[in-house]
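Below is a structure I'd like to ask you about.
Only one protein chain is missing from this complex, and each of the others stays in its spot.
As written, the chains take the letters A, B and C, and residue 1 is the first residue of each chain.
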Amino acid sequence: MTGRELHWRVDGQDVAVRIEESSAGGIFHIGKEIIPFSFISKHRHGGTVLVKGNPHQFYVVQDRDSHTVWLNGQTYRLERTGKGRALPATGHNGADGSITALMPGRILRIDVAEGDAVAEKQTLATMESMKMETSLLAPRPGRVASIHCTPGQVVDMGQLLIVIED
Amino acid sequence: MTGRELHWRVDGQDVAVRIEESSAGGIFHIGKEIIPFSFISKHRHGGTVLVKGNPHQFYVVQDRDSHTVWLNGQTYRLERTGKGRALPATGHNGADGSITALMPGRILRIDVAEGDAVAEKQTLATMESMKMETSLLAPRPGRVASIHCTPGQVVDMGQLLIVIED
Amino acid sequence: MIRKVLIANRGEIAVRIAHILREMGISAIGVFTDPDREALHRRSMDEAHRIESYLDAEELVRVARESGANAIHPGYGFLSESTSLSSACENAGITFIGPQTETIRLMGDKLEARRLMQAAGVPVLPAWASNPPESEYPVLVKAVGGGGGKGMRLVQNPSELAEAMAAASREAAKGFNDARVFIEKYARNPRHVEFQVVGDSHGNVMHVFERECSIQRRHQKIIEETPSPALTPELRATMGTMAVAAAKAVAYRGAGTVEFILDADGRFYFLEMNTRLQVEHPVTEFTTGLDLVREQVRIAEGQPLSFRQADLHQTGHSIECRIYAEVPEENFRPDTGTIEVFRPPTGPGIRLDSGVEEGSTVTIDYDPLMAKLIVWAPTRGAAIDRMKRSLRDFVLLGVRNNIEFLGRVVSSKDFASGNLDTHFLDRNSELFRPPAGPLPIEAILAASLSASPVTNGGSSSFSNVWTSGPWRNS
Partner (left out) sequence: MIRKVLIANRGEIAVRIAHILREMGISAIGVFTDPDREALHRRSMDEAHRIESYLDAEELVRVARESGANAIHPGYGFLSESTSLSSACENAGITFIGPQTETIRLMGDKLEARRLMQAAGVPVLPAWASNPPESEYPVLVKAVGGGGGKGMRLVQNPSELAEAMAAASREAAKGFNDARVFIEKYARNPRHVEFQVVGDSHGNVMHVFERECSIQRRHQKIIEETPSPALTPELRATMGTMAVAAAKAVAYRGAGTVEFILDADGRFYFLEMNTRLQVEHPVTEFTTGLDLVREQVRIAEGQPLSFRQADLHQTGHSIECRIYAEVPEENFRPDTGTIEVFRPPTGPGIRLDSGVEEGSTVTIDYDPLMAKLIVWAPTRGAAIDRMKRSLRDFVLLGVRNNIEFLGRVVSSKDFASGNLDTHFLDRNSELFRPPAGPLPIEAILAASLSASPVTNGGSSSFSNVWTSGPWRNS
């Protein structure tokens, strides 16, 4: 899981986005939207990404800061503006402390209770998805404010699971 | 210029080859043959190589030691046997001390005379080829045994230019 | 009106159906199983849904209903000739793009089909329930519910019959849930010549000429062409009339194929009827200008055929080669892997129907058919030359395949002379050997250029070879 912040020039305006990504998918933050995505396929020049249940086939070529995106038969050109920077590894979550499911899957265990104090990177819960076990880690130290899932529950991608507060 | 020795299993027999290669071409040693080649084009999976005046379009995919070569509409499968090893940078030449022209071109200068002692990597001559100046360096310390070219001469790829002896 | 079609299939045929549906302004709904998660056919659809199996009629109908599809196209293979999907569609009020369930049932029962054909005056091979006269040997034991060579036994003399029937019956029971077998006269070295037929729901049935499918391996076709080099105009007319009679006997609706075997003396016999689109349908399309999938959709909508028999003409010659992920030189064993390079040929008279592209992965889960290369030219000779050129230009690496083998077949004298029968490959065993001669030095050079300096035990990218800087001598 790696995180990045990027800036694009879109219709003359700066758009800041944040992307948290693993090889199977991730979460895309744009404006106030939090958009989970997963990969159907990947290749050298792009792939197919599943967003809100719809697959989007894309190719991207990059020439310095200029990115040309072919998406579903249309081509778009985006200019990268600010410098991107690699962020430290985080959980599946935004900076607001909400832990969401990166992929559809089943909750195997919940290792904390509401009110528990947790350390950064402490395992909060474990889920199974695509035949892989995944630990959901605390993105920062804090206290478990609320738990929104139960063991055995099948959860959708992007579904809120746990909230951590300071 | 990098050099490599490789071993292939061909028709049940071991074949040792040596290849000296730059981005524009090189020399291929197989058995007693010394075969200069140059690249017409290169891409991720192969390219077109000019050998003895004939272009050969090829693609190669590699799966562990097994190499599948598509060449001019035929596919060949070769097994790599011995471990290959990267050789230290050398001149355009084999281990025998003979300096040959890697590309067709024109001799600009000859910086040594027969009988001169030379240090490793000392410039022996300079040639121009494809609008680039290229220095021919001594592959190892030694003495200039013979010079087979003159300034201004146009030389063929693979033509013997200078011989160094210990 | 059909507005949204679920394509209950995968691979090249699912892609091909999606292409024409999208051109017709009809939404194409795909399905995919876990092994096909990254398959090209999934990405060729307007939308696609995950399923457990391409063989579960109830699941397919459920997905169709949930996605709002009002028709299902079965493609070929899978459930295309099973009554389970057509009847599930009927029950759910979804249009099945194919013939009526009853037609599928009748033609799926080889004995029933034989009886119908005999009644319609279509020639069939002599057959017996048991103990044929000794003079009729060799004979073939066949499964009543069978197909694709399963449950079939060649019997040379009467003493072997009982055991062969028992074995075939066991195989048939396992394979088709129907242990019944029967005995048919064995035709030596026949040609396999089939006729495309189309029928609408208004009683119009016509044929769209023949396809010669004699080049087979393990009872599976690998090269098909039309026109057949064996048919005279008279024989074509006679066989076409019989094909129409066969289809009319079951009031055939949709696109189907009447398969015949044709012996060296020009006698032909009904073999079976395929109640679906055929893998080799493109050669018919290339020579007649019809789009058979478009016709299937129109017929399923209840529209009458927009042409008459006299409007149909064969123009030029078309050949199809099936590109399989298999090694012909090693008894056609299938191969798997990732397609690292995919450069199909270009130019006039070439059609590619492909289920793969560069980067696609071929797994063991399904049929090894990756793509079909189809060519057209004004004459058979020019079509062969075009196929030879196209196969030579086709670069497909990463998965072993039969492209060069196909090239040797179409370059052979026997193929050029049109001397085809179902034992073509047995007779031409030299085609299984790559051309003799030493490995070209340039191939060793190419491999050497790609070889990573030190074997690291894993697969390695070629690109690292090209990382050296501009040409310098130091």
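We adopt the following convention: contacts are C-beta pairs under 8 Å (C-beta built on N, C-alpha and C of every residue); 3 or more make two chains touch, one makes a residue touch a chain.
Please read all numbers here as calculations on a predicted model, not as lab measurements.
A.B. asks: Looking at the whole complex, which of A:35, A:108, A:145 or A:160 touches the chain that is not displayed?
C.D. replies: The missing chain is touched by A:35.
A.B. asks: Considering the complete complex, identify which of C:103, C:354, C:402 or C:448 is in touch with the unshown chain.
C.D. replies: Going through C:103, C:354, C:402 or C:448 one by one, C:354 is the residue touching the chain not shown.
A.B. asks: At which residues does chain C meet the chain that is not included here?
C.D. replies: 15-16, 19-20, 22-25, 282, 285, 289-291, 294, 315-316, 343-344, 346-354, 357-358, 377-378, 382, 385-386, 388-389
A.B. asks: Considering the entire assembly, which residues of chain A contact the chain that has been omitted?
C.D. replies: Touch set of chain A with respect to the missing chain: 1-2, 4, 6, 8, 10-11, 15, 17, 19, 21-25, 28, 30, 33, 35, 37, 42, 44-46, 49, 51, 56, 58-65, 67-76, 78, 80, 83-86, 89, 91-92, 102-103, 121, 129-130, 132, 134-137.
A.B. asks: Name, in rising order, the residues on chain B that touch the hidden chain in the full complex.
C.D. replies: On the side of chain B, residues 40-41, 43-44, 48, 54-55, 57 touch the unshown chain.
Methods note: only the chains that are shown with their structure count from here on.
A.B. asks: With respect to inter-chain C-beta contacts, which pair, A-C or B-C, contains the greater number?
C.D. replies: Between the chain pairs A-C and B-C, B-C carries more contacts.
A.B. asks: Tell me, please, which chain's centre (mean of its C-alpha atoms) is farthest from the centre of chain C?
C.D. replies: Looking at centroid distances, B is the chain farthest away.
A.B. asks: List the centre-to-centre spacing of chain A and chain B in whole Å, with centres computed as mean CA coordinates.
C.D. replies: 50
A.B. asks: Whole-Å distance, chain A centre to chain C centre, using C-alpha means?
C.D. replies: A distance of 44 Å separates the two centres.
A.B. asks: Provide the list of chain B residues touching at least two other chains, using ranges where the numbers run on.
C.D. replies: Touching at least two other chains: none.
A.B. asks: Where in chain C do residues touch at least two different other chains?
C.D. replies: Expected reply: no residues.
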